[in-house]
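So, chain A:
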Amino acid sequence: MATEVIMPQLGLTMEEGTIVNWIKQEGDKVNIGDVLVEISTDKLSSEIESEVEGILLKIVANEGEDIPVKGLIAIIGEEGESIDASAAPKTVEDIKDEEAVPKAAEAPKAAAVTETGRIKASPLAKKTAVDLGVDLIGLSGSGTGGRIIQKDVFEASENHEAQTAVQKAESEPTPAAVLAPAVQAAGADIVKPLTNMRKVIGKRMQASKQIAPHVTITTEVNVNKTVALRNKLNSKNADVRFSYTDILVKMAAAALRSYPIINSSITEDSFIIHDRVNIGIAVALDEGLIVPVVRDADRKGLKSITAETKELITKARANTLLPDEMSEATFTISNLGGYDIDGFTPVINLPECAILGVGRIVRKPVINENDEIVPASMMVLSLSFDHRVVDGATAAEFLKKLKGYLEDPDNMYV
Partner candidate 1 sequence: MKKITVSKAISEGLHEEMLRDENVIILGEDVGEMGNVFAITQGFQEEFGAHRVIDTPISEAGFLGMSVGAAMRGIRPVVELMYVDFIGVSMDPIMNQAAKMRYMTGGQVSVPMVLRAPQGSGRRNAGQHSQNLETFFTHIPGLKVVCPSTAKDAKGLIKAAIRDDDPVVFLEHRLLYAKKEEIPEGEYIIPLGKADIKREGKDITIITWSRQVYFALEAAAELAKEGIDAEVLDLRSLVPLDWEAIRESVCKTHNVVIVHEGVKRSGFGGELSAQITEELFDELDSPVERVAALNVVPPFAPTLEDAFFPHPEDIVKAVKKVLNK
Partner candidate 2 sequence: MENKKYSKEMLFDFYQTMIRIRYFELKLTEYFTKGMLYGNIHTSIGQEAVAAGANKALEKTDFITATHRGHGQIIAKGADTKIMMAELFGKSTGYCKGKGGSMHVADVSLGILGANGIVGAGIPIAVGSALASKIKGTNEVSMAIFGDAASNQGVFHEAVNMSAAWKLPVVFLCENNSYGVSVNIHTVTNTDTIAERAKAYNIPGVTVDGNDPIAVYEEVKKAVEYARKGNGPSIVECMTWRVRGHYEGDRALYRSKEVEEGWSKKDPIDNFRNHLLKEGIEEHEIVSIEEITKKEIDDAIQFALDSPLPDYSEVTTDVYSDDNGRCVAR
């Protein structure tokens, strides 16, 4: 009985692996635990060991080929065993025969991720994805070399809509339009069609509130030292202006390293604890809200974070952000301090599992450790988290960690 060797999933985000080097050749005898082949992904190199004993009957995936997870790479069986026709690799002739026949509905799809982790999508597909609010991550591409083309985005959009429709039916949410009494424009009322951005925000926020059980915890933080730090940094660096958001990005990223569960995404039957810490920053625009992403914030210095956020925010306001600059956030910060808000309950940006809401800094009388009433700069932090993934205690510990950094930035180094 022949055994199929498949491309294993070596990481939660792995979608395909590249065959680097076959250690065993066709006809070789293999024992359990023998290394068959070396493979690599965008993140790591690994070896595939044989789980069975027998003869390597057929190598299906050649060196250099990218094979999707679960894709067939080889067949092991007993000597002289004939390989099941369906599992047998196709010969060139087979492929030619197939090409001669008009193609059925589906072209072969491959994962649209390049070796460097960049998503391969056509310019038209990217534009369409932004218009339709479709996330390119995880989409398979039917274009040449696995490129995502417009058709794939359309299909994803339909799936997405179908899914939402199913979810809607299951949870029987009541759309605002149905719940509220019917309205009609009258007099000087202005009727404006919903922009695409509005529609996307609406859909996402509604889905988040319906799908993710939100819990919001708040705490008030004495940020005297952070204020002092920022003032010091800004006076020392004439060329940059550090914002509280920049500092919070840095501190949150550090805290997330200690509480990786907060830096995770939920899928149907698993959650993915992300290796990278990519912080989304909510930016208000006239027509809505957009969330550019500072990637690997935990590995970047404050200065580069500041430079990056500045550029992202400028681009966001100019509407020139690239899809890549708005995707793959693992945690989001929404700062309404600038709008004189003390605290609020932010809505989680799915598939992330938490979002930090930041209030204004206000001078207040506080009682210090010596029971004296002293003036202090105080800030309210609110953390909304997805209770499916995170429990209250973990969320509280994470927030406490972050609070500690804000109370004394030196804590980041201990």
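These made the cut because all candidates are chains of the complex that A comes from, given by their letters.
For this structure, a couple of remarks:
To be clear about the criterion, a residue touches a chain if its C-beta (ideal position, glycine included) is under 8 Å from a C-beta of that chain, and two chains touch if they have at least 3 such contacts; residues count from 1.
Remember, predicted model here, so these are calculated numbers, not experimental data.
Within this complex, the numbered candidate that touches chain A among 1 or 2 is 1. Chain A makes touch with candidate 1 in their complex at residues 102-103, 107, 122-127, 142-145, 147, 149-151.
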